[in-house]
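A short worksheet on the structure shown next.
Missing here is one protein chain; the remaining ones are kept as they sit in the complex.
Now for chain A:
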Amino acid sequence: HLATSLPLPSERDHLRPRIDLIVFMIDIKSKYSLKNVEASLAYVDASFFLGKVCFVVTGVGRVNACSIETNAICKLGEAYCSPVLFCELELEGIRVATAQRLLRMLQVCAGHVPGVSALSFVSLMRNSDND
């Protein structure tokens, strides 16, 4: 399901299946996109932040066009205990690899991988410095 922002339109509530993973796409060339994501985060139920949220930053290949600092995005990821993936959609190889990673994460979040749950992502996020 693609949405431009949250909250999702309520008229489609009955047509929606269970949500297993929320991927926030941030275009590094657009400050507007970061603001939009930050505003939408407020509408996400806290339970999703146990491994069912992920940030994908696109457009990182074009270094000249970056409008957002990667620092800011990493801080966002830390604040919400969610992984941040960087990718460049214009390069097919990276596009495919990112899609495969997201798919793998989705499989875990949906409970399709025995022995691993979404909570594993949270523990993987912990920086060794933090201890």
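Here, a residue touches a chain if its C-beta (ideal position, glycine included) is under 8 Å from a C-beta of that chain, and two chains touch if they have at least 3 such contacts; residues count from 1.
By definition in this document, contacts and distances are computed from a predicted model.
J.: Name the absent chain by its UniProt protein name; which of "Cullin family profile domain-containing protein", "CENPN protein", "NADH dehydrogenase [ubiquinone] 1 alpha subcomplex subunit 13" or "CTU2 protein" is it?
T.: This omitted chain is identified in its UniProt record as "CENPN protein".
J.: Just one of A:L8, A:C81 or A:M125 touches the chain that is missing; which is it?
T.: Residue touching the chain left out of view: A:L8.
J.: Considering the entire assembly, which residues of chain A contact the chain that has been omitted?
T.: Here the touching residues of chain A are 1-5, 8-9, 12, 15, 30, 32-33.
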